[in-house]
Every structure is written in structure tokens, then in C-alpha cells.
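Here's the structure we're looking at; comments come further down.
Missing here: one protein chain of the complex. Every other protein chain is in place.
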Amino acid sequence: MILTDGSESSIKSFLRTLSPVDQVGADARAAMLATRSIKTSSKVWAIDTAISMIDLTTLEGADTPGKVRAICTKAVRPDPSDPTVPHVGAICVYNDMVKIARDQLDASGGKDIPVAAVSTAFPSGRASLEVKQRDTEDAIANGAQEIDMVIDRGAFLSGNLAKVYSEIEFIKGICGDKAHLKVILETGELVTYDNVRKASFLAMAAGADFIKTSTGKVTPAATAPVVLIMLEAVRDYYAMTGKKIGVKPAGGIRNTKDAIKQLVLVNETAGPEWLNPQLFRIGASALLNDLLLQRMKIRDGHYAGPNYVTLD
Amino acid sequence: MTFEYAPAPESTAVVKLKPEYGLFINGKFVPAKDGKTFATINPANEQHLAKVAYASESDVNKAVAAANEAYKKIWSKMPAAERGKYLYRIARILQERAREFAVLESMDNGKPIRETRDVDIPLAAAHFFYHAGWADKLEHAGMGSNPKPHGVVGQIIPWNFPLLMLSWKIAPALATGNTVVLKPAETTPLTALLFAEVCQQAGLPAGVVNIVTGDGKTGSLIVNHKDIQKIAFTGSTAVGKGIARAIAGTKKAATLELGGKGANIVFEDAPIDETVEGIINGIFFNQGHVCCAGSRLLVQENIQEELLEKLKRRMALIRLGDPLDKNTDLGAINSAAQLAKIRELVGSGDAEGAERWSPACDLPAKGFWYPPTFFTGVTQANRIAREEIFGPVLSVISFRTPQEAIEKANNTPFGLSAGIWTDKGSRILWTAKHLKAGVIWANTFNKFDPASPFGGYKESGWGREGGRHGLAAYLKGVH
Partner (left out) sequence: MRIDVKKTYKLYIGGAFPRSESGRSYEVKSAKGVFIANPSQASRKDLRDAVVAARSAQAGWSSATAFNRAQILYRVAEIMEGRTSQFVDEIVALEGVTPAAAKKQVEAAIDLWVWYAGWCDKISTIFGATNPVSGSFYNFTTPEAMGVVGVFAPQKSSLLGVVQSLAPVLAAGNTAILIASEKFPLPAISLGEVLATSDVPGGVVNILTGITAELAPWMASHMDVDAIDASGLSAAQEKEARLEGVENLKRIFAFKGDQTPQRVLAFMENKTVWHPIGI
């Protein structure tokens, strides 16, 4: 089903058909879902599921091969003392660390853990199309199986939607069938829920395989109402087109409580079909250790401490 | 991959149930003069909770006498600021004992712990806090420079929000300088009796608040008592009319909060996902046991199909079950009698040709339960479009133009509440202007606040509760 032909007027017409969002109502729905109490067996399931959905991330200027190798080993075997802990969903690094990550994962038993590269002049997206193209091509050549691109927020906010659309379409073309494309909306800069809804549909229509909340470099990032809006968008898009698009919240999900709230949002919005790493990922770094500590508490019956997880 | 939520029960250990409760008269718990009692049960499992005293005529007389003494000797002489401080104390103690009240309310009423914890109890405390601040500011309230209370007021409250309705009645009554004899509903006396303990903890002078448990007869005794000049009643329209008849020709004043058949109007440009939440909240919150429930969905015909699809999908997520489970959305129907009423009216809907839909729902074996339900193909003449069901049952009616929406919304003897869903501000204000309803929610529903006056037009009652306007009921000669 063709929702838009990519021209400015066609995109604008399409986006105008979308229902408005009431901010207070959306906040209230997210807040109500946050009161779900997930305990005992459902908590065990939720923790392991969350672990398997993590895109374990390091995106710092100071990243070194050593740092990247450390998180890759962690990704394969999050808890050295417990082989029943599932491996994470993916590794997420800058372009020039992709090969190091891929090699390390392959060497430590992580062949089926994909490497995602951030691309298109992440995090700002302020560069020419040529630079964004080269950024993406390099990542894929180095072995990235997932591309996390950023949209041009300046173009979105100034009403140049065709530019936003065409860039996504273009990068998707480069990805082809070699890599899946996550489109980062940077919801903190879009601010309104109406913008988040519109940007979600625009990205999906242009070819996104996943829509992602944030770069993690801007607050607010993956707030519950924003994730709610995006889950509603993929749910509605599926009803319109038969295509399931994934959602990735990133930034601000620091502990087990936060992660479980995300799973509840998925469960009661898009539905249980989205509760797997193919359709839901969590971009995080510190979260993994908190999940492990909570897992240990349930396993051992007492609270664990930071000495019992690895600091990478 | 399904995400099952394991049971997450709230512990009842925080509640110390007594086997038997007395009447709260003149600051003490006393048995009924003739020793009569009746039982209250947990409607979610039909288990016996406690015995409470049954107040007969001499008990009611004692309570009124205590309230009168307290008024004359203490309360009317107390500086207003000090009166206010008692109310602040009560508010703070309710906050301190919030969990205890929330669990007890859920056990006695059948409503989910999430609602008692997040709505009922906090609002009740807020009501006392808000009204505490009015006690010494009445001369600024636009009710005259020296407004005077009635004296002893008689208050009769329903079972749907027991503690909250108690706070709606007692807080303004005390703030304005009255003393109180209050009768909680027959099936939900326990939080009122626990409230009596709070009055003791707050050091409230004996006789200022009196709680008499009983049934309709006890209520009549209060209404007809010669020393009660002011009655406040929340309950059914039928009983409300009975009270109005009883006081006709006397000098007694009454405020009445009665039934409703609220229209929730959805225009084509409504924010659809939030609207679905608003519809759900409007009729399934508190099991639909809400006088201001949005029990009629008036949907613009051109979006009816889309809206109902989304509504069905959302209703399938409603979790019905143990009210003390923190994940329960829909609790038990308050009593066998109420369940019978719901079934009777639903039966009429089936018989009159409307089409019924509920999601698949496992009802527990014991207790009183009804699944979330809506009817389509409803016309204005159907009983389910006109009579208050007071349960989780929604009647869906369509309209084509805003004028038609107004006509259908207003075409009822009730006039308590309405909802408006649209993206257009001017349409919200136009629709609100034309609706004959005392409380109108736009792009939201079932929001309550001590500062916001609540009450109905037409047969939904007399007077308002809450806000500046709600003080009027408790001051002599003020409207």
C-alpha cells in the first residue's frame, strides 16, 4: 500500500490524515501502564527478555578497541558466573569500531549477535548527503548488519518533509538486504507528541525497519509517553499495510523497573507479537548490570552488589 | 511470546479487622441500644468481613443529640482557624494511614486496589486538606460577610466511593462550622468506621462527627429528625425524590447528588487513542458504579466503525479479577442486588434488539462479577439508553451533526455529566455551552478535584459539592 509518493504535498496530505494526540491523555495512559506490578515468574521472564533485547551501546569520543572488545565479551556472556543468562540483542558502536566489534564477537561465541552502527553524521545529522552516504557505506563494508541513522530534525521542524523522507529512502536503498535500518527520530528535539506521531509514520513510509526514539545524547529521550506514541504508530501502520515495524527506545532506561515498564508498554499497545528482539530493542549500557543484579536477587534470594557484575 | 502478569496481590496485613463494630456517637464506639447488628461481606469472594451495629430510632436520636450538644457548646464557639486545624490533622492522618484505608476500601467495596490507592484515598485526603483552608476564609467566599452554618446536618452516602463520598460530605460541613450525623451505605460501612478512629486520633471534639450504620430505615430517621435542618444525600434518584417529598413543607434544606446517564460525545477529529482511553475510563472505571459515568457513547457516524474496532481491541486488555491484585482493572460488582439490576437491564437490551459485545472474560466462581460490555444498534427509546445501569455496560448511539449530538445528549431527565472529544477548541466550548449537564469533561473524563464543583442539572439532583460553590449548601440562606 502506497501511503505517499515522497513529494512534499503528498507527505503533508498523508500526515494530515493522522489523528491528533492529546498530550495529557497520552501521559495518563503511560502513567497507568507504569503502575503494572510485575512480580515473580513474570518478572523473571521480563528480565531475560529485556536482556535479549538490549543493543549494548558505547558511543563515546573516547571509545577504544579495548573498550569495544570489553562490551562485546559482555554481550555474549553478560554474567560470567551464570551461563543461563541470554546474550544481548546487538552491539551498537560508531562506524570505525564495527570491524573490531564483529571480530571480537565472532571470536567469543557471539556469531549471531549483530553489530549496529550509528550513521549519517550521528548524532546531529548535520552534514551533506554525500557524507551520510559514505558514512553508511563504510559501516556496511566493515560488517554492520544494522544501521541506526538520524533524521534531519532541522528539515522536519522547518517543514521540509520531503528532504527527511528522501534521505531515509536513500539510506534504505544503500542498506538493501545487507542491513536493517533503524531511523532515529530524536524525539527530545521534536518535543510534541503530534510531531513524534508524524515523524514515526514518515519514517515507516520511507522504509524504516525500526523507528528509534533517540541518539542518547539529548534529554528527554525515551520517555514512556513517547514510546507509547511510537508503539501506537507501528500498531496502526501494521493495520494499514500488513507490515510490522520495530521500535527501539534509547536513552534514559537505566534500571530494571524502567525496562519492565517498556515491556508492559509494548504488551498492551502494539501487542505480544512485538515482544522479541526482532521487533523491540532497548538501547542501553548501564541497564544490563541492573538487570543482572535483579536476576541474581531472584535466583539467590538476597540482594547482590556491584562487585558481582562486571564493570566494562 | 506472551507476557503473563503473575499475581501481584496487595497484602491485607495492614488492615486490622475487628469482628464487630459499634456506632460512633459522641466520640466513642457504642453498640446499638438493642444490640442489633448486620454483616458486611467482601463482594469479590462473598466472605464475611465484620458485623456492624444497626442503628434504630434511639441510636439516631442519641447521635443527633450529641451533634447538637457539640455544636452549641464547642464547635460553634471555636475560632474558625482552630476548626480548620482539626481538618488539616484529619487530612494528614488519612495520608499517613493511606494504605490501610485503600486495602480496607477494596475489600469492602470490591473495587481494585489500584483505584483506591491512586484515586479514592488521595482525593479523600485532598478534600479535607482543601476545605481545612476554607474554615477561616468564609467571609471571602462570596457568601455574605458573616455566613452561618445550619447546626447539625444529616448526611447519607452511597456505596460506590465510600470514603471519598464521606469526605465530600464531612469536610465542607465541618469547615463551615456544622456538626454531622452521617450514615454510610449498608454494604460499605467499614472505611467510615475507620474514619471515626481518625477523628479520635485527630482529637476532634466528641460529637462533632457521628457515624451511624444501618439501612434505608436509618436514613429515613435522619431525614425526618426534628433537630436536623439540613440533609445531604448522594444515591439513587428514586430515594432522592423520596427525601424531597419527605421534607416538602418543612424548613429543611437538602442537597441531592443523584443518578445520571452521561453522554460521551466523540467528534470525527477527536484524538483517537486518548479518546478510547477516555471512553474506557468513562464507563469501566469503578466498574461503572459512577453516577457521572459516560454510559452513553455518542459517536459521529463517520468514525463509528474505526472507533469501535479500537474500542474492542482495548477492551480485550481489561483485566478483571481479584480487586486486591495490583494489576486488576475491573473489580467486583458491589452486591448481588446490583448484579441482578445490571443483568435485568442488559436483558432488556438484548430483548429490545440491541447488539451486545464483551471480550472473552473468565469470571471468578465466587463473588459478583460482570464483564465489560457495550451495545450497538441502540436507539433513544431503548431502556439501556434511558435508564441508569450503574455497571460496566456502555450504550453506543451515533449522530451526524453537532446539533444532533446535543439533542440526543440532552434528551434525558438526567443532567449530571457529559464528555466532549474533539481537537477543536471552539467546538469544545460550543458543545459545552449547549449541554445541559453540571459537569462537562473535554478530552478527559472522570476527573475530580476538591476545588471543582460537582453536581447535576434536572433529575440528577440539587446543588454542588466541592469548590467555592460547594460551600453554599452548608451555610444558611446561601445558594
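Letters A and B name the chains as they come in the text, with residue numbers starting at 1 for each one.
Following the convention adopted for this analysis, a contact is a pair of C-beta atoms (placed from the backbone, for glycine too) under 8 Å apart; a residue touches a chain by one contact, two chains touch by 3 or more.
These figures come from a predicted structure and were not determined experimentally.
A.B. asks: Looking at the whole complex, which visible chains does the left-out chain touch?
C.D. replies: Those shown chains that the absent chain touches are B.
A.B. asks: Any idea which of B:Gly144, B:Gly216, B:Gly347 or B:Gly425 touches the chain not displayed?
C.D. replies: B:Gly425
A.B. asks: Using the touch definition up top, pick the residue from B:Lys18, B:Lys33, B:Lys72 or B:Lys85 that touches the left-out chain.
C.D. replies: The single option touching the absent chain is B:Lys85.
A.B. asks: Of the residues B:Gly110, B:Gly288, B:Pro372 or B:Gly467, which one touches the chain left out of the display?
C.D. replies: Of the listed residues, the one touching the omitted chain is B:Gly467.
A.B. asks: Which one touches the absent chain: B:Phe101, B:Phe129 or B:Phe233?
C.D. replies: Residue touching the chain left out of view: B:Phe129.
A.B. asks: Touching the absent chain: which residues on subunit B qualify?
C.D. replies: The missing chain touches subunit B at positions 81, 84-85, 88, 126, 129-130, 132-134, 136-137, 140-142, 402, 425-427, 429-430, 433, 449-451, 467-468.
Here is the rule we use: only the chains that are shown with their structure count from here on.
A.B. asks: Calculate how many whole Å lie between the centre of subunit A and the centre of subunit B, each centre taken as the average of the chain's C-alpha atoms.
C.D. replies: Distance between chain centres, rounded to whole Å: 44 Å.
A.B. asks: What does subunit B use to touch subunit A in their complex?
C.D. replies: 1-8, 114, 118, 269-275, 277-278, 317, 326-327, 423, 443-444
A.B. asks: Can you list the residues on subunit A that touch subunit B in the complex?
C.D. replies: Those residues of subunit A that touch subunit B are 19-22, 24-26, 28-29, 35-43, 45-46, 49, 232, 263-264, 267-268, 272, 275-276.
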